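Missing here: one protein chain of the complex. Every other protein chain is in place.
Each chain gets a letter, A and B, in the order it is written, and its residues are counted from 1.
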Amino acid sequence: MKPFTDEQEKSLVAWTKKYPYTNLGLIEALRSVQGWHRMITPEAASAVADIFKLPFNHVWGVATFFPTFTRWKTGEKRVGVCHGLSCFLKGSNKAEWCLEKTLGVPKKQATPDGKLSWETMECLGACEQAPALQVNDRLVGPATDEAIAKLKDMK
Amino acid sequence: MTKILTVHFDDPKLHELETYRRLGGYEALKKALGMERKALQEEVVKSNLRGLGGAGFPVGFKWSTVPPEDKVPGPRYVVVNCDESEPGCYKDRVLVTRAPHQLLEGLLIASYVIGAKDSFIFIRGEYQNQYDILEKAVAEAEKAGLLGDVRIHLMRGAGAYISGLDTALLETMEGKKAWPRQPPPFPTVAGLMGKPTVVNNVETLSMLPFIVREGGEAFAKIGCAKNGGTVLFSVSGHVEKEGVYEVPMGTKLRDVLALAGGVKGGKKLKCVIPGGTSMPPLLEKDLDICLDFDAIRAAGTFLGAGGMIVLDETVDAVEVAHNIERFLAHESCGQCTPCREGSNWSERILERILEGKGQAGDTENLARVGENITGKVICALGDTVGMVTRAYITKFPDDFKKRVPNHG
Partner (left out) sequence: MGKTVKYKLNGIEREAEEGRLVIEAAKDAGIEIPHYCYHKALGNPGNCRMCIVEVAGAPKPQVSCRTSVREGLDVKTDSDLVKRAQASALELHLVNHPLDCPVCDQSGECGLQDYYMKIGQYQSAVREDKEHKGKRIVAGPHVMLDQERCVLCTRCTRFVDNVTKTHELGIFGMGHSEKIEVTPGMTLDNAYSGNVVDICPVGALTDRDFRYKVRVWYLDKTDSVCPGCARGCSISVHTNTARPWHNDGKRVARLKPRYNPDVNGHWICDDGRYGFGNLDTDRLGKVLRLKPQKAEMTWFDMSKDISAMLTESSGAISVVASGMLSNEDWAAYKALFVDTLKVSGHYFSAEPDQLGEEDALLRRKEKVPNLKGAEALGLKSGSFDDLAADLEAGKIKTLFVIERDLSEVWGDRAASLLAKARTTILQGPNKYSLGDDFTYRLPATAYVEEDGHFTNFEGKLGAYKKALAPIGDARPDWAIFALLQKALAAKAVAA
């Protein structure tokens, strides 16, 4: 079975052409795959390798290296709470606990309906909004109990 | 106090091209395009502008190591490093959010000097909001015909801190693991796809419009010896007013702390991490040191990327050291053994100590392991692995004493 729709495949091919060199689009292409599948499987990485004309072990090496790419299925909304030093000082531990309790799943595991998953992340570059909370690569502000409670209703 | 980058930050529409231009934006680019490239580079040399991404390398000198086109023909590139990811650092996020055109103007000036026709902004993937802002700004600038013959490419990272190191950034861009290269050759000679490449930080490039407009000497005069202009500190932790503060190079640590309203709740200061968590902390007694690349180095730490974290007296140094080592161990790329094994080992020793299972000799061992890593690894991340443990052990013996039997 093909891992991508025709539409998706087209957009992956587009990444091979966006930059002056083919390989420069690889990380972006894998970001797309992560977005569509909410994980990267060997099958998908292998198909990407074919599109980029790269050896599969190279692409799989990259896909397993970067923290953005997962081998577990994230929720549609991938929630991250920062536990860098500033966020740790401002109670990231408590936010983790609150996330687990509110979403009802341990970290790195999606809710049964697949809508949400949460994980701790390394510095999100928002130390003044500690403990920083992000959803799908967008900062949403401090991970207060209220902010976490709102995640479930977030569109 | 003199400001350069944040001068117009009170204007809520600064991120829009129209506003930026109304405030004099892109005039410097126009001026630059009318100047000799050599003369522009001279201005940058004169300005004493240093690389504000953390290395503090003189920018004019870095540029001068790009081989001239008649010697090495073919494309050359300018890459903006917007992969800010060290705990404590968020000034690039603020700069991109508030003044994207200032960065683009700086990038276009640099591209002109270097002769780059393709320039890149590598932005960390978690800055999706900022990516959108930049995408819009580039489109605006392009529509206004400001890009000339330069193509600006945006590219997102994938969550690895080490991608922020110039050579690891180039590897990431090339679709590889972010394993740092081992110069020589340096990127200015063989960078992206082996072509001469200048990698500069967001803040560094954002300084260029001012330097072109006012001249290198005027910029140099704002700072102190060999450290021209201003520097941004993103302050967080136990302070009254967290935020980004722009101060002239060489400003005293005490003054920056005052700008942020001092230690929160009137508590006593434990220490200040000056440039991001990889940098050894400074103590109360160090408050009068001047914040520039050279003076701070003499105090045994680094300016880094201006990620200042203030810790009050309630903080346990063992917990801090563990938090930082955990970060470094998580972000170690795994390429070279001492960092890969040593960071994880250090983290696990600290974790055991935190669990109340400290044993006699643990701190000595930590310090020894640290010493065995620093200076013997491929990149700067590895160096900091050892630096951090040793700094906290030496500076906060009492905290370790509480948890480790017989700690001297």
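We take it that a contact is a pair of C-beta atoms (placed from the backbone, for glycine too) under 8 Å apart; a residue touches a chain by one contact, two chains touch by 3 or more.
Because the structure is predicted, anything quoted here is derived from the model rather than measured.
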Given B:T2, B:T65, B:T337 or B:N406, the residue that touches the chain left out of view is B:T337
Across B:T65, B:T314 or B:N372, the one contacting the chain not displayed is B:N372
Just one of B:L29, B:V80, B:M308 or B:A329 touches the chain that is missing; which is it?
-> B:A329
Which parts of chain B are in contact with the chain that was left out?
-> 160, 177, 182, 329-338, 340-345, 348-349, 352, 359, 361-362, 365, 368-369, 372-373, 375-378
Where does chain A touch the missing chain, residue by residue?
-> 42, 46, 55-58, 60-61, 64-67
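Following the convention adopted for this analysis, only the chains that are shown with their structure count from here on.
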Can you check how far apart chain A and chain B are, centre to centre, with Cα atoms defining each centre and the answer in Å?
-> 24
Which bits of chain B are touching chain A when the two form their complex?
-> 75, 84-90, 92-93, 118, 124-129, 153, 155-161, 172-178, 193, 234-238, 242-244, 273, 277, 307, 309, 311, 315, 319-320, 323-324, 327, 330-331, 333
In the complex with chain B, residue positions of chain A that touch it = 18-21, 23-28, 30-31, 52, 54, 58, 61-62, 65-69, 80, 83-89, 121-128, 130, 134, 136-139
